[in-house]
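This view holds just a subset of the chains, kept in their places.
In this document, chain identifiers A, B and C correspond to the written order of the chains, with residue numbering beginning at 1 in each.
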Amino acid sequence: MVLLTRKAEFSAAHYYYNEAWSQQENENVFGKCANRNGHGHNYTLEVTVAGEIDPVSGFVVDLKALKDVMEREVLQVYDHRHMNLDVPEFRSTIPTTENIAIAIWKRLEGKIVGARLQRVRVYEMPDLFADYCGE
Amino acid sequence: MVLLTRKAEFSAAHYYYNEAWSQQENENVFGKCANRNGHGHNYTLEVTVAGEIDPVSGFVVDLKALKDVMEREVLQVYDHRHMNLDVPEFRSTIPTTENIAIAIWKRLEGKIVGARLQRVRVYEMPDLFADYCGE
Amino acid sequence: MVLLTRKAEFSAAHYYYNEAWSQQENENVFGKCANRNGHGHNYTLEVTVAGEIDPVSGFVVDLKALKDVMEREVLQVYDHRHMNLDVPEFRSTIPTTENIAIAIWKRLEGKIVGARLQRVRVYEMPDLFADYCGE
């Protein structure tokens, strides 16, 4: 079994805000991230798949197909968008790095032909990232 | 004369939109950046100053003082903000990388003690940056 | 379960020297690292914690609290210090990358509220790093 990882980037805005809390409570927990006008990041996404190597092609997964799935299922929905306002799953869930990793897992699960989705890693900044492996 | 460059990062949201144009014209010129909900970036700022080395301290510029000026004049105003909505100079100017570089120059000019501001570089993404040298 | 990783940097001096050996033996094993005046590095620390996402905040761990623990327990003791001379655990243990990873684990263990310490990674240079997972 070999793991193959492909990276992609997307630029998005977001804010952290719990509607059930007061403005002050939100600022206490989320600090500057509670600004409702939003701020943003260049996110880096790493998608890892696992499988046996096809002896004919030498691939664990068709690289072009993997890129297309990431483009169609994730980047077209997240890139150059405001997470809270434009992306359905974040209308009621706070778009933390952790939740974005889970959401991307759900978007990719079952869509990759010939290999098993192994891990989704999301970097919000070079010094902060979340990993989700499906359970 | 020696040049000394210090980097800093800030995360902000923005959009590109010219109010004098139709939605369609904005999309033609600005593409995905015309989304009025905004998207965002991890910006990297490089500030370069020039001067003679102080023989006593070995510094062209007091590093702590330079950091404080960048923090006070730029990061406190731009970091975790929406450029178009939260930052005065971008209420009527489109926050392109070029315009951000000029705006930061104006914010820093005359505020650095003992050395001359030489260049402001702003990276919107690792593969796109603008330089402004004051004229 | 989601993993959340936060990075930090510290700059420190160290040398590799076993008092029980001759100067020559130390140079044979440790090469240039045996210079008793010391040399140094910009270390990068990655701390990974594991846990369930709090549905209210969207966090596995409070990011500010994690940052504060890393600052208080590690950076204030290691940053801008000489490992062998200034840090208690390296007075009798050689500050190799491996030993630094274990020492940081011991400093952080039990100090992170609400999530489990999963892994400590220490980069001495971009091309050399050690991982410790607690056993």
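The rule is simple: a contact is a pair of C-beta atoms (placed from the backbone, for glycine too) under 8 Å apart; a residue touches a chain by one contact, two chains touch by 3 or more.
Because the structure is a prediction, the values reported are computed rather than measured.
S.K.: Given 3 chains in view, how many copies does the entire assembly contain?
M.R.: Of the complex's copies, 3 are shown; altogether there are 6.
We adopt the following convention: only the chains that are shown with their structure count from here on.
S.K.: Touching chain A and chain C alike: which chains?
M.R.: none
S.K.: Could you tell me which chain's Cα centre is nearest to the average position of every protein Cα atom shown?
M.R.: Closest to the centre of all protein C-alpha atoms: chain A.
S.K.: Need the CA-centroid distance for the pair chain A / chain B, whole Å please.
M.R.: For chain A versus chain B, the centre distance works out to 28 Å.
S.K.: Mark out which residues of chain C touch at least two other chains, giving numbers and ranges.
M.R.: none
S.K.: Could you please specify the touching residues of chain A with respect to chain C in the complex?
M.R.: Interface residues on chain A, with respect to chain C: 16, 18, 20, 29-31, 93-99, 101-102, 126-133, 135.
S.K.: For chain A, which residues count as touching chain B in their complex?
M.R.: Listed in rising order, the residues are 9, 11-14, 32-33, 35, 37-42, 79-82, 85-86, 125-126.
S.K.: Where on chain C does chain A make contact in their complex?
M.R.: Result: residues 1-8, 53, 56-60, 62-64 of chain C touch chain A.
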